[in-house]
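A single protein chain has been omitted from the complex, and every remaining protein chain is retained in its original position.
Letters A and B name the chains as they come in the text, with residue numbers starting at 1 for each one.
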Amino acid sequence: MSEPVPLTGTGTTGRGPAKAPSRRLSPALRYVLRRLLQAVLVMMLVMVGSFLLVKLAPGDMVDAMAGTRDLTADQIAGLRERYGLDQSVFVQLLRYMALLATFDFGYSPINAAPAMDVILARLPVTAILVVCSVSLSMVIGTLFGILASRFAGKAVDLGISMFMLLLYATPSFIIAILLILVFAVKLRWLPIAGFESVGMGYTGLTYLKDVAAHLILPVTALCTFYIAIYGRIGRASMLEVLKLDFVRTARGKGLTEGRVFYVHALRNALLPLVTMAGLQVSSLFGGAVLIETIFGLPGMGRTAFDAVFQRDTNLLLGVVFISSLAVVIVNFVIDMLYMVLDPRVNLK
Amino acid sequence: MRGALSLLGRLARHPSGLVGLVLIVIIVAMSALAGFLYPDGPWTMAGPPRLWPGADPRFPLGTDTFGRDLIPALFYGARVSLLVGVSAAAAALVIGTVVGAVAGYWGGWVDDALMRLTDAFQTVPNFLLSIAIVGIIGASLPVITFAIAIVAWPMIARLVRADVLRLRTYDFVQSCKIIGMSDLRIVFQQILPNCLAPIIVTASVLVANSIIVEASLAFLGLGDPNVMSWGTILNIGRQELRNGWYLTAVPAVALVLTVMSLNLIGDALNDVLNPRLKERK
């Protein structure tokens, strides 16, 4: 879902005084380790939250975990033991966390299979959606932002800004419906739903083309909001960086305006955009629920939607856990990437 | 109060602020007048079903699949959107401000713990968590509001924390400490009033976002079944897409205009309240 984002102020300007280079214990390694530890802590908090949700559900944990199934007394007793329901809440929590940590989310009654198996089967579709959306929106949004900053105050900038405002205010599911209406229902250019054309037996390149045609609309719908975000942040960030002293130094050196703009300014202006990608991935896993439902795509979002309506708590919380884990991993990768992009990061 | 009024005045002189204000006044008026103009509520079947806008002068925006007039639906929907949007944003604002202020002012392990909590909430896909909460506890306006607020506060918390971290080193805070003012008073009376500007700007974005989430939940069928939300109409409209896309278009336009008006106000507030940006002109 759309994550609100502050659109001014970028992290590139303020910074501490210089320090003499310290090369005692590799600061890079310390940084990596600290980030890793933070990631683990965050995942543990996610597990605690998940546990709280199960506890919040009407009925006791076994009712929630059992979902709509009719269980025998034996099975219920087995579940009670498994989750340690006869023991203290703390022990229950620890058992629950241990199960999650081994990717054991329990049984999914609606799929008659372990929840983890269901999720693994649905993961690729969502992963494709997320990867395509992140890369597309980042490239397109940044290009818009650069273009707008290049022509700041001119008609091009105004046009782009208005367009961004519209994209920013339109929820993804409305874009999705609009796209279906125009490109699938009226123009009939693209398929209305699904991941592939069923029963056509496509292989090889034809299959890829078929899948791509099915993905154009959902990916576009997921992209628009973040195109606006990247565009707006990119523009603001570029304008802020262009005011900095080192840009004047670069011009004073007689570099071409292109080099000043695209090498000196852009590299600095991109830093806040990179940090956005983590938030975007997180919000895309949420948006996937809407988009996969609308386009009938067999991904994790659609799975979560089904799980909610069929009261399959195991599956639902499994999706939440796996999505969060994916976000944590992406964030970790971004932190590492950031270390390469911004040499100052070790100091923090 | 006078401060708020003068802020309103300055907003009205800002071009995008004025557009936003006019739009939002219309939406507020719609929700305020809903009960007065349409005392029967949005659910009455007033005419033939699936009436296109303009087809019958009695129903300028048409009727839905059950013959319900879309205009009262739109008016009552505005009420739900604003109610959920504002209360969820307010709750997120309170949680975020407290967490951010405590983390920033006390620092140390308190800060670490609260920031990891903030991280965790920013890691779990927000909409997924909202769905899970509403799905598990049950759909009602209070639960929906809670489900939106509980995922929205981290942004405020980070904002407030950063500002408090900066402000607590200032001389005026140090002198408050020296004269023996309690920490709570320093934080709430001295520091927080000084970081209001970014909070106010973010608040408008938060309201807009909460409105989107509420509509999305109702669109998925996870809205409070007892209230008519724009998302409810969108949910009905989705099944009629081929023949009655107006059923989607009408609430969608209302939703987009509301969100856009709040974003415009946010942008304008940012310009008005942020002196650093002013000098750019």
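One rule holds in what follows: contacts are C-beta pairs under 8 Å (C-beta built on N, C-alpha and C of every residue); 3 or more make two chains touch, one makes a residue touch a chain.
One rule holds in what follows: contacts and distances are computed from a predicted model.
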Listed names "NADH-quinone oxidoreductase subunit J", "Iron-sulfur cluster assembly scaffold protein IscU", "Biotin synthase" or "Peptide ABC transporter ATP-binding protein", matching UniProt entry of the absent chain: "Peptide ABC transporter ATP-binding protein"
Chains shown that the absent chain touches, full complex: A
Considering the whole complex, not just the chains shown, which residues of chain A touch the missing one? 12, 15, 17-21, 244-246, 248-257, 259, 264, 267-268, 271, 341-344, 347
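Convention: only the chains that are shown with their structure count from here on.
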Taking the mean of the CA coordinates per chain, how far is chain A from chain B in Å? 22
Using the touch rule from the top, collect the residues of chain A that touch chain B in their complex. 1-8, 38, 41-42, 45-46, 49, 53-54, 56-58, 64, 165-166, 168-171, 173-174, 177-178, 180-181, 185, 239, 279, 282-287, 289-290, 293-294, 301, 304-305, 307-309, 311, 313, 316-317, 319-320, 323-324, 327-328, 331
Chain A contact footprint on chain B (complex, rising order): 116-117, 119-120, 122-138, 152, 155, 159, 198, 201-202, 205-206, 208-209, 212-213, 215-216, 219-222, 234, 237-238, 241-242, 245, 248, 252, 255-256, 259-260, 263-264, 267, 270, 274, 277, 280
